[in-house]
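A single protein chain has been removed from this complex, and every other one stays in its place.
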Amino acid sequence: MNASGGRPCGGLWPDAWHRLMSNRGSVLALCAVGCIVFLAIGGPFLNPNRVDALDWSHVAMSPGLNGGHWFGTDRLGRDLFVRTLQGTGVSLLIGLFATAVTLLIGIGYGAVAGFIGGRTDHLMMRGVEILSGLPLIFFVILVSVIFGRSVFLLFVSIGAVGWLTMARIVRGQTLSIRQREFIEAAIATGAGTRRIIARHIVPNVIGPVIVYATLTVPQIILLESFLSFLGLGVQEPRVSLGTLIADGVGDMESAPWLLIMPGGFLALLLLCFNIVGDGLRDALDAQRR
Amino acid sequence: MIRYLLKRIAGAVPTLFIIITLTFFLVRAAPGGPFDQEQSLPPEIVANLQAAYGLDQPAWIQYRRYLTALLHGDFGPSYKYKDFTVTGLIAQGLPLSLTLGGVAMALALALGIPAGVFAALHHDSAAGYATMSLAVVGIAVPSFVVLPFLGLIFGIDLHWLPVAGWEPGSVKHLVLPVITLTLPPLAYIARLTRGGMLEVMQSHFVRTAFAKGLPTRTVIWRHALRPALLPVAGYLAPAVATIMTGSLVVESIAGLPGVGRYLVQGALNRDYTLVMGMVIVYSALLISAGLLVDLLYAWLDPRVRLAH
Partner (left out) sequence: MLQIDSLCIEFRQERARVAAVRDVSLALAPGECVGVVGESGSGKTQTFLAAMGLLGRNALVSGSIRFEGRELLAAATSELNRVRGARLAMIFQDPMTSLTPHLTVGVQMAEVLVCHAGLSWTAAKRKALDMLQTVRIADAARRMRQYPHELSGGMRQRVMIGMSLLCEPALVIADEPTSALDATIHVQVIELLAAMRREFRMAIALISHDLGAVHALADRVVVMYAGRVVECAPATAIFAHPRHPYTAELLRCAPNLSAARLNRMPSITGQPPDPAEVLPGCAFAARCARADARCRIERPLLVQSGGAAQAACHHPL
């Protein structure tokens, strides 16, 4: 409870945004994420080289500005700049898509459990507890072996594994929101459960959900590149940062840039997402206090 | 205490059973079988092989048979590494993997806790901020990027340490893999310790301890640290999982003959028994870690009752 009434109060979102913007690390990371996204979308057009074009006159060329191969080329003469950006794009897409899956399942499950409460809630949360006790990474590996050819199913399986924490967060929020007057008012006016969840609960749990989602994206990008690195995820001719790094490790001694460029990109991407997520969490947390 | 332990172990059996069942049917749901890749084999020999391993039977009979053997401690033969039993393969590789993981865990705790305490006590100074920035890097950068980078620097550039390979009893070959496995849990533990410490330093009992005139280091190590470590204890089981996952890639990049490679290779080769064995061993390790965490909770906070 803050007793001082005279201080300027701009509401939850503008205030949180202001806090986020006053955190220099977060701003920097946010800009970096923006640049990476922009590069991943527009980058391939900036460079004259095509993704799968084989430039036999420049095989395993080291990075430089001549020849238009800014990041160098691999053993087949493919341009690393374009490949890295394409891999980043694929990793980002997978991250966003799978995060959307975790959001859908997590919010639905958590909101229903929290809103209905009682024994249903108890049973549903018990299920989450048992699932989170299982070594899920093994199942992801097994599932990706089974569905290896289908990137779409891979997204879904990764997303299906990541929703547990999201469900917990949403349930906790829902439980506390359920006590508030406007929900009782909605019940009193005879609104159905589904309508209340969609209209009243979901919009109000959005803050913590966004924070957790920004932290989920890098987790999923990490998992995807991990699987791709092991040869279980994205398959040739598609590239992802994980497959590029796996290739780079093989040629580490003769052509270190094949490792450094995609590895650096992945590290930077994950780092920035984590910093933005942390900054956002701090901004919203401070608001809550 | 002993009753509690027995109860917990009994509680772990259903979990393990679920894991075994799920894995059993999951690996068999994958297209192909263990002998597919050897295209040179004529179909009748494949049929013979399958019959010899009982793979021609309906799945539920295979399942019953597998469980019965498992109860007698028999993980079965490997389908791919002929002449090897799964038990034999795991027994060969596990000591090295456990050493790697164990050392990484011990280092992560031994360095992460002091780093977190330091960062909490200097939370408004540049040093504390720098420690936590490093921790974010440690959490974010994946092991399959870290290890090759370390290899590039310390192996290829500086020639201090071997990039990959293994000689029995050699410590040099383990340095880079251990560092790689240590970093993520180290960073996480430092972060959790810092958070716990910051909160506990605000608590009433720490104020009492200061009011008693105890020196700051006594207040921190005797009064504040143990409750501040509760979040760290909660992280230990996930940390074991993180290290296990990391060891899958670290062992393969560094060319160490641990058990890490068996899980992925086994799955790719449809070596059903080997995958099962690995999942069971890893799950058992994870479950034991969970049990250890509960005991640790009770030590950190006597208000936690073991026999609830």
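A and B label the chains in the order they appear, each numbered from 1.
By definition in this document, contacts are C-beta pairs under 8 Å (C-beta built on N, C-alpha and C of every residue); 3 or more make two chains touch, one makes a residue touch a chain.
Being a predicted model, the structure only gives us computed values, none of them experimental.
Contact with the chain that does not appear here is found for just one residue of B:Arg64, B:Lys172 or B:Arg222, B:Arg222.
From the set B:Arg65, B:Lys172 or B:Lys212, the residue in touch with the chain omitted from the display is B:Lys212, counting the whole complex. The chain not shown here touches subunit B at positions 124, 203-205, 207-216, 218, 222-223, 226-227, 300-303.
One rule holds in what follows: only the chains that are shown with their structure count from here on.
Computed centre separation for the pair subunit A/subunit B is 23 angstrom, with centres defined by C-alpha atoms. For subunit A in complex with subunit B, the residues that touch the partner chain are 25, 130, 133-135, 137-139, 141-143, 145-146, 218, 222, 225-226, 229-232, 242, 245-246, 248-249, 252-253, 256, 259-260, 263, 266-267, 270-271, 273-275, 278.
By the touch rule above, subunit B contacts subunit A in their complex via residues 15, 18-19, 22-23, 26-27, 29-31, 133, 136-137, 139-142, 144-145, 148-149, 151-152, 156, 163, 241, 244-245, 248-249, 252-253, 263-264, 267-268, 275, 278-279, 282-283, 286-287, 290.
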